[in-house]
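Dumping the structure here so I can ask a few things about it.
Left out: one protein chain. Kept in place: all the others.
Let's look at chain A:
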């Protein structure tokens, strides 16, 4: 769900925002808030997905599934060394293999325009342009053949030799290469308020710990796929991405084409989680090959290639220092976050973000450092910064609760800020406390015995834990058009993407209400760059941004229709673009909030941790479709469970490659890992964006790993500060509880 956005990864202040005055003016000059609450009442009611029938029957075609006559198949060959230069590419014997049409590499591939990128120059787009190898798994050649079997065999037969150079893939918080990144104005890496050292020195209670999270991978079920072809002078592309318009823009620039000469469509997308936000190599090489061969070319990444070419969440090491009064009030909060990027792009995992938002402290300091390693370029993965950052700060808060003898919720209530702790700006809304209260009630938190290791079920030690969650809820410019058809129906066109979020259905509900027409009279067409600029399905900003454009277009259309006696055959169309409205937003911080609760069972003999139940209560603004909203929140929570217990990309320092780059080695939660999970929400009115929508694609994952780690402490008395909480880590750490198996550390 996560993607590059105009605001993320960024400081809260960077979210395009409306000042209090502007917001107030907006509500009087713009009827938008009432537009979405139109008479048909579609918004707020549960609707099954409009494309649901196509998905359950297999009729929905994803990017790699659209047939074309004369289709050729491309297969990437990737580097086997972590750093160096290509010495030779043995294309000749491969070209002689059956069915092989071309071998593209840095010496014969079309030249691309340098400096192109959605968020600034992106060196990962410069595929097959030079002999430099920046990491294991970098694309070095594309083999194109008549069939996928021929292409695969030829790519595997291609011999590439390298002049290898020494590499460094080892990350730690003590790495000498750590430096302050240039985050730019929208991605502040450091904040400082008050005298952190003085407040720490004066604190009665101090927590000072390091928390680590490993490399984590999106692993969307649909591998990235694209088919490119030239048709009537246009480069026509079907691609798996989170934003067809932005990808089309970059593709045009990269190939020195007019923006109008490129069309990108992405009707169905099989999951993304951030990995399909930016243009990726499969599309670039497909476009190259289609141009060179003048026939349609499809390139689908293999599962293993996905682990080196479409981004990942970098490992983090985060030191948290908390200083508090005996009653729990924070005097000092210091969040020092480190992570890594590649040698070619400086991606920054903004893990300190939650500490600028969630708690008040007299002194507050956040720092973000990054080191460049010979690894693939990390990228946005669901709740970038927020997810790993929340593991650190929410674990530390649980440690502070233990040290102060306070209930973890009570401790948090005592540190609830009036305004943005780092920015001093007002919150557009902040309903975190109702999340705690409602969540505690539903979960049965109130009766909890705070002492660790007091509950047991046979060989299982039981514990419960909780954590707070926050995620930015920004808005980005988008455009939409709506046509009133002569037959009384309406067609909405917007370059939105439905990557599994239910956006198609939600936008239909929004449009029906805004047009005050029954749901069945509205058809929404999405994911076509020809529909004009629209923000990505990312940063939890998609639905909020698109819905605003749709409601504005509906208002414009209704004004137009009021002046028309009869709708002409081609229909009557109105367009809207929210750029000016969004750019006028200033001066407030806007977030979704939540409270996560988990109950775990820990088998200290095997080291197994089982989550028995989870509950999340969220403040996510207006909920458009409760059915799909619940699915998305629970899906985020399951990814959080997976992050807590299973996910870990293991990099081999000798080869520089990933050891476990497939779905057998890289564990994601399976059905049997997932218990009963409930997600709900509290009232959270917030018309700072007049649609009232905050977006909920990412908030679900935030805080989950901490809630589970805190529950493991409650079960065993042992803190796990490194994710995932693997069996061997539990076994090695054992339990602090007397009379348990082994009476302490269990060794076998």
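The rule is short, and it goes like this: contacts are C-beta pairs under 8 Å (C-beta built on N, C-alpha and C of every residue); 3 or more make two chains touch, one makes a residue touch a chain; residues count from 1.
By definition in this document, contacts and distances are computed from a predicted model.
Visitor: From the names "Xanthine dehydrogenase YagT iron-sulfur-binding subunit", "Cytochrome c oxidase subunit IV", "Trehalose transport system permease protein SugA" or "Hydrogenase maturation protease", which one matches the UniProt record for the unseen chain?
Guide: Answer from the UniProt record of the missing subunit chain: "Xanthine dehydrogenase YagT iron-sulfur-binding subunit".
Visitor: Among A:80, A:261 or A:302, exactly one should touch the missing chain; which is it?
Guide: A:302
Visitor: Based on the whole complex, identify which of A:168, A:199 or A:222 touches the chain you can't see.
Guide: Within the whole complex, the residue contacting the unshown chain is A:222.
Visitor: Would you mind spotting which of A:628, A:691 or A:735 touches the chain that isn't drawn?
Guide: The one listed residue touching the chain not shown is A:628.
Visitor: Among A:213, A:415, A:428 or A:501, which one is in touch with the chain left out?
Guide: Checking the options A:213, A:415, A:428 or A:501, the one contacting the hidden chain is A:501.
Visitor: Which residue numbers on chain A touch the omitted chain?
Guide: Residues 48-49, 51-62, 64-65, 67, 97-99, 147-150, 153, 218-223, 268-273, 300, 302-303, 499-502, 627-628, 630-632, 634-639, 642, 662-664, 668-672, 674, 676-677 of chain A touch the chain absent from view.
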